[in-house]
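Left out: one protein chain. Kept in place: all the others.
Let's turn to chain A:
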Amino acid sequence: MALLEVENLQTHFRTPSGINRAVDGVSFHVNEGETLAIVGESGCGKSVTSMSLMRLIPEPPGRIAGAIRFAGKDLLKLSDREMRAIRGNDISMIFQEPMTSLNPVLTVGRQIRETLMIHQGLDQQAAEAHAIEMLTLVGIPEPKRRVREYPHQLSGGMRQRVMIAIALACNPKLLIADEPTTALDVTIQAQILKLMLDLKSRVGAAIILITHDLGVVAEIAERVMVMYAGRKVEEAPVAELFRSPRHPYTQGLLGAVPRLGSSLTGAARRLAEIPGQVPDLRKPITGCVFAGRCALATDLCRQYAPGLEEKAPRHIAACHYSAKGAIAA
């Protein structure tokens, strides 16, 4: 049974130069305990999607439409108060910027305690004890001392661990991680990913991982959804997607990943790039959203938007040509 079902999510922003359709009709689901990765380049709407799930989009200028069913309840129909009871408790979030996501004038302990006191009704002492436990859990040494420290006294990796501690303090059913490792050193990235996986198996939370790092996706996700220009263009189990990507955009993304050692073996390979730019989301798009940058695009693509079709079992993509094997990698 799906823990989260998103149906035709549309998050639009009113701007002086027109309506920006940052997310335009995206549907997906996440099963209990599953890890779904949402990938795409900057501006494809993946972060806006995750913020919409938590209803953290400021309205106005934003507007969220569609349905977001979490454990059967449509989050978009809840009152602000009901939504607050879900945030940080049933669904929590880790952000990209550990350096700025923690409040600089409150102690780390207080920031972990707050979520426990809001949702679990713990008193100050119980919350403090639990905060220390959480810090231990996320691998912060000397938690009793650290709990009284301020964010500026911690390194970036430590701060992201604190963010994870806050996010997991109430044992959420769904954890949304928005580029959790992008701002960190490569060595720290691996540690943080491992930590997330460990904790996931311990708490049994489902994860939505927002990232543009396909290496990370391969390592921890079970299913992948590829977004482009505010829409879903492909979705498949991770191994399937890496083995046979069906959408030209996904193929482009995979081609743009540098591989170590290719030049040593003599098989030197130029890093493939996707030419062109993401279309302006303030203008209506006719045809396939990717047509402007696609090497295979034909008049058909420019006139009629391809629907999402099942190209292989559990593998869907929105491309007129992928089924014909014309672009099989």
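Here, contacts are C-beta pairs under 8 Å (C-beta built on N, C-alpha and C of every residue); 3 or more make two chains touch, one makes a residue touch a chain; residues count from 1.
Assume contacts and distances are computed from a predicted model.
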Protein name (UniProt record) of the chain left out of view, among "Dihydrolipoyl dehydrogenase", "Glutathione transport system permease protein GsiC", "(2Fe-2S) ferredoxin" or "Sugar ABC transporter substrate-binding protein": "Glutathione transport system permease protein GsiC"
Selected residue (touches chain absent from view) among A:H29, A:R84, A:R282 or A:R302: A:R84
Among A:A22, A:V39, A:L75 or A:L102, the residue in touch with the chain that has been omitted: A:L102
Residue of A:I118, A:V203, A:L254 or A:A305 in touch with the missing chain, whole complex considered: A:I118
Touching residues on chain A - with respect to the absent chain: 54, 56, 84-89, 92-93, 95, 97, 100-107, 114-115, 118-119, 150, 152, 163, 166
